[in-house]
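Partial complex: the chains shown occupy the same locations as in the complete assembly.
We just call them A, B and C in the order they show up, numbering each chain from 1.
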Amino acid sequence: MTRHDGRAADDLRDVRITRNWLDHAEGSVLVEFGRTRVLCAASFTEGVPRWLKGQGKGWVTAEYEMLPRSTNTRSDRESRKGRVGGRTHEISRLIGRSLRAIIDTRALGENTIVLDCDVLQADGGTRTASITGAYVALVDAIADGKARGLIPASASPLTGSVAAISVGVVAGVPVLDLDYPEDSTAETDMNIVMTGNGQFIEVQGTAEGAPFDRALLDSLLDLGTLGCGLLKQKQQAALAAPARERLA
Amino acid sequence: MTRHDGRAADDLRDVRITRNWLDHAEGSVLVEFGRTRVLCAASFTEGVPRWLKGQGKGWVTAEYEMLPRSTNTRSDRESRKGRVGGRTHEISRLIGRSLRAIIDTRALGENTIVLDCDVLQADGGTRTASITGAYVALVDAIADGKARGLIPASASPLTGSVAAISVGVVAGVPVLDLDYPEDSTAETDMNIVMTGNGQFIEVQGTAEGAPFDRALLDSLLDLGTLGCGLLKQKQQAALAAPARERLA
Amino acid sequence: MTRHDGRAADDLRDVRITRNWLDHAEGSVLVEFGRTRVLCAASFTEGVPRWLKGQGKGWVTAEYEMLPRSTNTRSDRESRKGRVGGRTHEISRLIGRSLRAIIDTRALGENTIVLDCDVLQADGGTRTASITGAYVALVDAIADGKARGLIPASASPLTGSVAAISVGVVAGVPVLDLDYPEDSTAETDMNIVMTGNGQFIEVQGTAEGAPFDRALLDSLLDLGTLGCGLLKQKQQAALAAPARERLA
């Protein structure tokens, strides 16, 4: 079987991770999964939200949003509609939870890192690209915090790495990293978030068409595990290479 | 091991399903999972939303909300805050998707059924109780639609049944149907939605504490499958027994 | 003359007051006036709103809302509409004022009690049922505050009792406690809130059809006085009987 873009069932799209795409943000990444393009900006600020004050712990959170023309046809801005939609909330919360799963908030100290994931162009997999890219921006923002002495040099706020990928059943076949044409026709759709050492942080599977049985669920979990392993390598390569200098 | 309320790891709480708790609604259920108490009202109306008109298909959707004092300490009303929170949106969408998975919208005809799931008292598992109870209210609303001739007698809008349960890891042990004290200390938390014939509609697992491995994930899926099977029997018993008469 | 449900002009509907319907709330009542069913939850919290701080006085307030399918046909949720309607505000304010009229805020100390009145089923008289039920929940919440030592044992925050009833002119005849079919055809509609010793707290009369003269106004006031007296007996009976134990 060949997919509509020539990929094998277990192929990722081209994944590109460009660090320091912005000059102001403490960490920033333009992450691309094929045509999907997300700008992840990590903002490091001293202090924590009111409800967390005085506990010696930091906070990591995320906000996801799509630009109005990131999609095939233009969507109205949520700011103009005066309210944030359910899907936007859901994905923002997912990204935040996924990143907090690999953070030792005590080692972070009373600091806050906000990850803004703005989808510049959408072609399926925007939430998984966001998590995968935001992790790299988070690493850079923590390094910046150390460089500025806001996190002690000896502290290790990161307890591991995190990546995410979508899997699904298209035309009866389990496939990895669905693009929009695949996603919109998939019978089953699953997003998997894993640590760099192969454990699960989040598993979200939905029967879009017919319900699915345990055997199919197992094969999707296998495929997702494979994909997250591949993404971990991309993240490591991006972090090992020298990043663009931020303009003062 | 014994749980704080004396249950075995694979025990449900007391589950009660009271049909026709309301007089106006075409279907209504007060569903109780232990102290968790959700009022599920199914409203049947002719016609469909604008975007679905003229396609010969019906629509099923859901809205979930918690009363301000359903919880241990009072929460502000979302109506007063002027916006619906992310969690409320997420759960409303989950309930709607779960019910649509067992509905043949073409057989429903151009009719709409809205399931309002209002949590009167919360003690963990409000979303799984909502889905489990809403299914029964939905069955009654469809019967009412047939009785009134709005759905042809020969049509079969229901393609199966649906139930949902939470599973999680508490103090290192996988357990079924977590109450609030368990839920708030669980390391891993998973909600499973299944059809009456044992297939998955939705699997949502989250590592609250440490990430989890594949073996643990497998045992949680086993436990959830067991729980959904037990709930299916409760639903069947409730539907087999005579319901309270609605007051005209 | 006989009313459509067989009552005499000066008959109340069946009134039931079930205390401790909830487990978490410091006081809670399921109050029923015939098919009208309102859940009144009293939440006791230490401290007062910012504008009242440091004056040695407490605060009592109320929020009223209808579940979307409490009515004959489903209404949209105010939380989804993003704004609370005028009628909801009006009734919330009326309930709060009525309860404050029998509260000595200084004896309450710097504590706040919020009365949430959520209409589970509406069949006319939801605001009068709310006030009548909320009073009982308030009594229980104050007792709870005393039991926990948050109100001195010697303090008497309650200066009396309060009940409310609707009266109106249906088919030319003044009647007590209108249900929805009566209310929607009434020429005049009046809500009366009285203390247990027969004084007025609030009188709100509206000519829905033709304006009314002083003689008719007088007969409505007589009828309302009678009704509030009957409700006072129901409240006393409910408070005298042992209440359900709240589950820890």
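Going forward, contacts are C-beta pairs under 8 Å (C-beta built on N, C-alpha and C of every residue); 3 or more make two chains touch, one makes a residue touch a chain.
Keep in mind that what you see is a predicted model, and the values were worked out from it rather than measured.
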One sequence, 3 chains in place: how many copies belong to the entire complex?
6
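Here is the rule we go by: only the chains that are shown with their structure count from here on.
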Chain A on chain C, rotation in degrees - Cα superposition, rounded to nearest 5:
120
Whole-Å gap separating chain B and chain C, where each centre is the average of the chain's CA atoms:
32
With chain centres taken as the means of their Cα atoms, state the distance from chain A to chain B in Å.
29
Touching two or more other chains in chain A are residues 83
Of all residues in chain B, which touch chain C in the complex?
22-25, 28, 35, 39, 41, 43, 45, 63, 65, 67-74, 77-80, 82-84, 88, 114, 116, 118, 120-121, 247
Per the contact definition, I'd like the list of chain B residues that touch chain A in the complex.
83-87, 89-90, 92-93, 97, 101, 160, 190, 194-195, 198-207, 210-214, 217, 221, 225
